[in-house]
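Below: one structure, written as structure tokens.
Complex shown without one protein chain; remaining protein chains in place.
What follows is subunit A.
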Amino acid sequence: MKRTLALLSLTALLSSPALAQSGELRLIAQASEQGNPSMQALVDAFMKKYPNVKVRTEFFPIGTGYPQVLRTQLQGGNAPDLFYVTAGSGGLVSVLPFLDAGYVADLSKRPWAKTVIPTASRGLYWKNNQLAAVPLGMTPIAAVYNVDLLGQLGVSLPKTMPELLKTCGVIRSKGKSMFSLAGANPQNGGLLAATLAENYVLGSDPQWNAKRTAGKVTFAGTPSWKKALQALLDMKNAGCFIPGVEGADLPQAAPAMASGQALAFVIPTGAISALKSINPKLNLGAFVLPGPTAASTVLAVSPTDAIAVSKNSKNLPAALAFADFIATGGGSELYTKVTGDISTRQAATGQNLPPELSGIATALRNKSRIAPLIQIEWSNPQVYTTLGEGVQGLLTGQLTVDALLARLDAAWNRK
């Protein structure tokens, strides 16, 4: 009898999905100087739930280091079981080119496949009825600001671009700057221009990316793109940015914000934890970078960060269990809680947000004024880098708006 009971218990245990998986997985991701604690927390939680699976993590430097390692491992036949990617096709580790090249497993048959990705972002993950990756969470792009400094300066948060330009002047007269910006860093410079384009371009034509892909519009031929980049020049002329902005990289720009020299910094909200690591006493809030009018303002929110499963994984069942854990097992909520991003549920409802993001809750609930980050649908990574380098060119006066737009079209058409 005892033996029968023991056998029944063992059978029941092994039929549990968590214990059915075993073996080892290798996961690679990018990391900053502080490592990647959010990814590690996710992995640790998975291993706790799946005690028979050991996940070995390898982290590589953010920037060009990680993309280089990932591409080499994929091409060299040494692919990890799981790897960090970004959505769409416009970045260095965007997942859709990896899907085209046959390196990632199709996740379209997973039970969560049809529900976990917001409708507006389906094109960033789905191609030819194949699902390329599982999103880790949603990343809003917002102007993260120093709440205490705002009170000291005696200004209120701007709701339109004209208000913003006036506020910049007031803050400059008090010896501070409205925005910190790493003008010499193409990724950060490009992000500000892209966020302005959300308001000016997608705000008036939400299908602009699809039209550009179909060749029906161009950067140079789109008046709203000219307005977006002109707004950036207007911000520069109004003294919105820190002194020496065109030469500043992240090691200069982030401390300028964290030390109270600048009021705000346009960043993915997931970077809030990095700012707090510089100055733990920072009291932060967030607002949407305004468009020309309050009604035309758009908040960029997209499932940018994701995990792809290697098509050639030697432990595919366990790797798929990891993807399931992110999608429906609480992994996404855990990851976003650590990074400062938000889960898909928080993005959908605008509720239960971290206190720093309460300022964008209303914008999150206004579904008609939300759009995915504009550049993640672009044709190749060079377009966004061209935009970022062009922002520095605008700040130094080396480029005109028209010349930059022509460069963007040339980069888009490049094979």
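Here, a contact is a pair of C-beta atoms (placed from the backbone, for glycine too) under 8 Å apart; a residue touches a chain by one contact, two chains touch by 3 or more; residues count from 1.
In this text, contacts and distances are computed from a predicted model.
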(message) When one chain of this assembly is omitted, its UniProt record names it as which of these: "Acyl-CoA dehydratase activase", "Cytochrome d ubiquinol oxidase subunit II", "Fumarate hydratase" or "ABC-type sugar transport systems, permease components"?
(response) "ABC-type sugar transport systems, permease components"
(message) Tell me which of A:Phe46, A:Phe59, A:Phe83 or A:Phe98 is the one touching the absent chain.
(response) A:Phe98
(message) Among A:Ser273, A:Ser296, A:Asn312 or A:Gln382, exactly one should touch the missing chain; which is it?
(response) A:Gln382
(message) Take the complete complex as the reference. Which residues in subunit A touch the chain that isn't displayed?
(response) 64, 67-68, 71, 74-75, 92, 97-98, 101, 103, 183-184, 186, 243-244, 246-248, 252, 380-382, 385, 389-390, 392-393, 395-396, 398-399, 415
